[in-house]
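First the structure, then my questions, so here it is.
A single protein chain has been removed from this complex, and every other one stays in its place.
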Amino acid sequence: MEDNKPQLFKVTIDNIEVEVEPGTTILQAARKIGGDVAPPAMCYYQPLKGSGGKCRACLVRVAAGSAKDPRPMPKLVASCITPVQDGMVVENTTSQQVLDTRKGIVEFLLINHPLDCPVCDQAGECDLQNFAFKHGMATTRYEEDRRTFDKQDIGPYIQLHMTRCILCYRCVYTADQITQKRVHGVLGRGDAAEISTYIEKAVDNEFSGNVIDVCPVGALTDKTYRFKNRVWFTKPVDAHRDCPTCSGNVTLWYRGDDVIRVTARKNEWNEVTEFICNTCRFEKKKTSDWVIEGPTKISRSSVISVNKYRRDTIKPDFQRKLAASSYTDVDDERDTSQLGIQQLPPERFAQLPHANDPEP
Amino acid sequence: MSKKILLEHIDVPGIDTYDVYRKQGGYTAVEKALKTMTPEAVVEEVKKSGVRGRGGAGFPMGMKWSFLAKPEGVPRYLVCNADESEPGTFKDHYLMKNIPHLLIEGMIISSFALGANKSFIYVRGELMYVIYILEKAIAEAKAAGFLGKNILGTGYDLELVVQPGGGAYICGEETALLESLEGKRGNPRNKPPFPAVKGLYQSPTVVNNVESIATTAWIVNNGGDAYAAIGVGRSTGTKLISASGHIKKPGVYEIELGLPVEEFLYSDEWCGGIRDGHHLKAVVAGGSSVPILPANLILKLANGEPRMMSYESLSDGGFQTGTMLGSGGFIVFDETSCIVRNTWNFSRFYHHESCGQCSPCREGTGWMEKVLHRIEYGHGSMHDIDLLVDVAKKIEGNTICPLGDAAAWPVASAIRHFREEFEWHITNPQEATRPGAVYKGDMALV
Partner (left out) sequence: MTETHNTVAFTPERLAKAQEIIARYPEGRQKSALLPLLHLAQAQWGWLSPEVMDYVARMLDIQAIEVYEVATFYTMFHLEPVGKHVIEYCRTGPCCLMGGEEVYDYLKQKLGIGAGETTADGLFTLKEVECLAACGMGPVFQIREQYHMNLTRERVDEIIGELSR
């Protein structure tokens, strides 16, 4: 049976070797390695067939095409849609050209994106915010007006805030692939293109709510959750119910004892693992509707984790590092006496929550 | 007189009709190919001819044909790209309007060579009157037995469909064209897969330009070697050049590749020189997408030798001192032209025509247009020039299709060769924005 095993391809990404099956894309191979080696993806979405190739955030340099033909590829390639070859050598974070280009992509995506994170429901779980934080510049060179659109309700549950859209097409693929009848799409072209229903029409389908989860930015938001809370104040919990329409596997987002939002579960790449129905998403907001499984695994680097982890969840080696580190005085000669900043009295300081405290 | 392959009979009255075209030797190549040659033999002749894609990319046509996948039981398609929309280019329009049967004859030969039984001619929608001309020509050819079932009793079937576009430059990109032909938005596809493997309706497809397909009639009649003997080096054969701008005789000319640029520009057989009392300032030699060159560099290479109308000579020196033959849209600027205004104009074109699918092109083309508009209208600042260069650089090579490059090159080249003119606009806004004001600083006019 040895012969039936597919020959694995050896690929080197950022000097790390990985073996993958033929047909695997560079991006998937890089995700197998994980961490920073995995290129960012703003339009590619593994569960959605045909997605990817558009945002250009995942461009990488192919330093050697394959073992057979080790010539480099002349242009950077979209790692999300480019299949690996045996012996391929890829540079992601190790290529200055890639990093410079990525900085440019952040800038392009932001020139027409409002910087309204403080009032955007997506903040804290926004792919663009993460991308910009990691690869962008602190300032912009764009001096012109940004494009703006009026907010649009597409049905009772979903609001479209086109001004924030980065035209990733994910929601279009979602509607195409998991609903029977698509009523929204991309209209117009160029930077005047927009997601719309054209004539006022409700996106009326029992799976329509999934467009909210796949949206990388705050362009499609859940009206039942709108402005209810910031995501980092909420606590995600995995739960399920016996649903006749979908798998019923969801994440409940708690504020105190209240379920204030229901979403599909996502993997570490922020991709929905199982699409859920609108009933589960919008209408089951009581703990009693659900069987609770336990806390959702959230990356510790995520803002969603802030203040939610007990001392024993911190890795021991981190504690050791922390203990071993020495603090040096900052050489700061500024006169702050006029700034009105008052030192917290020690007793008040002691009352502040600290990361190392056990949860109440 | 220079060798004529495509436009030999252009002046014959009634050449747009089947009868006159036939009397001038039309459709003999179809007879020869279908009755005496195998499809492989036709492909071989086209390969030997060395003819390169005339739409702009200049990829060898025979090689493109040989890449066509031929899985059993799957139809193959030939699609003619007649979406001619590159600013400065109007040769296909001219050819189809005046000698429609030359394209039809080429379509039959090429379809036969590729094993296609249904082929499409995708014409830009604005040229609806040309579509009627082509449809009439197809009906005539069908009546004469050159189209339809069992052509000339050879058992070969072919149907030609003329498809209108709807107003989108991007559909000149072959995969956008195929999307459009499938009734969708003209969004270019990610490649691979290439059309030769998965093209129209996911079937193997060849997309060729009008002029490329039209050459096949002559190649079949005279042989690939005879074609390769015309021209210079790897630039074989003749090329239709669309000449426009400040010349005495704008129009479409068929030139033998290798003709000196100077002769093309000044000879009475061609452009006839710069319009009276004026001097040459710059030329865009291959349609708006290719780098603009100042007068001295278009006429002579960096080493002082004369520049020729060929793929290699026009690109000699890379983008530092060279350009590209592109689609052969030869736009001539005299000293009354404002390079900044023209660059803004071209930039607006690419902004308007970007499909909006990938972010560098969607956002970058608009950004460049806005900055150029600012400079042209007296609100620019010096750092805008470097900003433009940087934005162009960030678009170039990073997009799904070549429109990004096409948008970046005109801007980058205009700044490369005419930087002082941009600076003058910025430092002298009042003077520069006066109607008709043109930079008169130090530059090489010819």
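Quick notes on this structure:
For clarity, chains are labelled A and B in written order, and residue numbers in each chain start from 1.
In this section, contacts are C-beta pairs under 8 Å (C-beta built on N, C-alpha and C of every residue); 3 or more make two chains touch, one makes a residue touch a chain.
Only a predicted model underlies this, so the values are computations on that prediction, with no experimental measurement involved.
The omitted chain makes contact with just one of the residues B:Gly55, B:Gly165, B:Pro188 or B:Gly231: B:Gly165. Here one chain is not drawn; of B:Ser242, B:Ser310 or B:Thr323, the residue touching it is B:Ser242. Residue-level contact of chain B with the missing chain is found at 75, 84-90, 92-93, 118, 124-129, 159, 161, 163-169, 180-186, 201, 242-246, 250-252, 288, 329, 331, 333, 337, 341-342, 345-346, 348-349, 352-353, 355. Interface residues of chain A facing the missing partner chain: 181-189, 197-199.
Quick note on the criterion: only the chains that are shown with their structure count from here on.
A straight line joining the Cα centres of chain A and chain B is 42 Å long. By the touch rule above, chain A contacts chain B in their complex via residues 52-57, 59, 75-76, 78, 81, 101, 104-105, 107-109, 111-112, 141-142, 144, 166-167, 169, 186, 188-193. Those residues of chain B that touch chain A in the shared complex are 168, 185, 190, 351-360, 362-367, 370-371, 387, 394, 397-400.
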